[in-house]
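Left out: one protein chain. Kept in place: all the others.
Then we have subunit A:
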Amino acid sequence: MLRRFRRAQPPELTSINYTPEHVALAKTIARRRRIVSAIARSIPLIRLLLVSVGISWLLALPYEGLWKETYVDEHAIQPAQVTMYFDWANVHRADRYLDELERIANATFEERSSYTASTFADAGLSSGNTSHATFAHVAPPRSAGTETILVSANWISRDGGPNLRGVAMLLALGDFLRGQNHWAFDFVLVVGDSYLTGLEDFMRNYHSLFPGVLWTALNIDYPGHSFSHLGLFYEGVNGRLPNQDVVNTVAHVARYAGGSPIRYHDVDADQARSGYLVAAKHLLAHFSFAALGRPSGAHGVLARHRIDAVTLYCSPAEGPHGFHTLGRTLESTLRSYNNLLERLHASYFFYLLPRPDRFIPVGHYLPAAVLLGASITIGGFDCQEPLAGLLWLVPAFVIGYIGWILQTPLVSLVALVLPRPQGNARHSMSALAHLLYGALIPTLAMVNFPQAILLATIGSPGTDIIDSASWRAEGTVVRDR
């Protein structure tokens, strides 16, 4: 495309008798040509500038000036505004359940499952099994049964150990909820086998078991003896985030109703240390989950079903908190969920959380990805033979597609033995890959910012000098998404 400007020669001003209009036009063309060639010459500089601004923007994310204070957007939620009924008698029950659970901790899933199912049944709940999960259904008298809240605790904690206290808490919660009449939602309590599979299996069967729509959910993860902080894990599969109101509600309730300080991802946000480093740690923890599309807790499998959920992780410690704090936090959070008249819907799904009580809104972090994408796009503007480049891209896409079907990135090794484009074709293919990549990164950043940044870091540095083989590999990355 740039070639077009280079080729167009302005008319010779002195040769023939041109009219003033011609002269003016010729001057305009010459001026435009000068501008275009000046821009074309400085393209590497512009790209460098965009990349450096983009990277500085990324590095500035942990800086406080870009943050905002969190607030609860949905007024119906009213976090921590209710009288709580969860008390020491319920804690005592949870302790008794725990004794039983510790006895059968190493039993088969069938044995554990029959214990939890019969315990739920003893509490007066209808309970049942799927092949990898036990569930109980609480149907409060005032609930129409059209909407349901899900609370889950899986046998395995996110740190690999048994989640016995989490399950005990859930059993006690079943017993507790059964006796109350102020709920407007049904509850489904799920004990899933292992870490993710049980809940995943239950969700696949959910609609053959229950009619109620699930809007919100909580997952309990309590591996230790006591806990000092409640850690909130919010990343779902494929970098899907729950509505920020869920995170804010749980954080607010934990602090003011439960009385326990909270952390995100169990990252220590001690005031004494530098704010920048603490925020960077938070963001890195978030990136490590979302960039690869991994869920950070068992609640992550719910994201696929459009359910806003978080995992409450009780950071193991000597104290001071236990079932009492956790139970009151759960109760008060569920009461907030219970107030909802519609699904959480405000566009409050795009955020980064640099520390408790602060968030980075989408408008403050997206420009970083847009700048990086723009830099890559500009790198693709000088495309001499788009057709040849396109033809060379086809094998890259085919390899990527095969890799996607087989679910293995190893297929891209084939690219090493394929013939490579030379000269102009190679240059054009590289340009087209730049254009494609440049379009991909800012758009991907809207749904999964960390992943877009990861791809941009793989894709942008020194792309012009990398051998064409790596382009094919990148085509694979694009398709593997």
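Basically, contacts are C-beta pairs under 8 Å (C-beta built on N, C-alpha and C of every residue); 3 or more make two chains touch, one makes a residue touch a chain; residues count from 1.
Note that contacts and distances are computed from a predicted model.
The chain absent from the displayed complex carries the UniProt protein name "GPI transamidase subunit PIG-U", chosen from "Proteasome subunit beta", "GPI transamidase subunit PIG-U", "Trafficking protein particle complex subunit" or "Ribonuclease P protein subunit p30".
Within the complete assembly, A:R343 is the residue of A:R294, A:R343 or A:R420 that touches the hidden chain.
Considering the whole complex, the residue from A:H22, A:K68, A:R142 or A:R306 that touches the absent chain is A:R306. Note that of A:F210, A:F381 or A:Y401, the residue touching the chain absent from this view is A:F381.
From the options A:M169, A:V301, A:L340 or A:L440, the residue with contact to the unseen chain in the full assembly is A:L440.
The omitted chain makes contact with subunit A at the following residues, 1, 4, 240, 243, 306, 343, 345, 347, 349-350, 377, 381, 435-436, 438-440, 442-443, 446-447.
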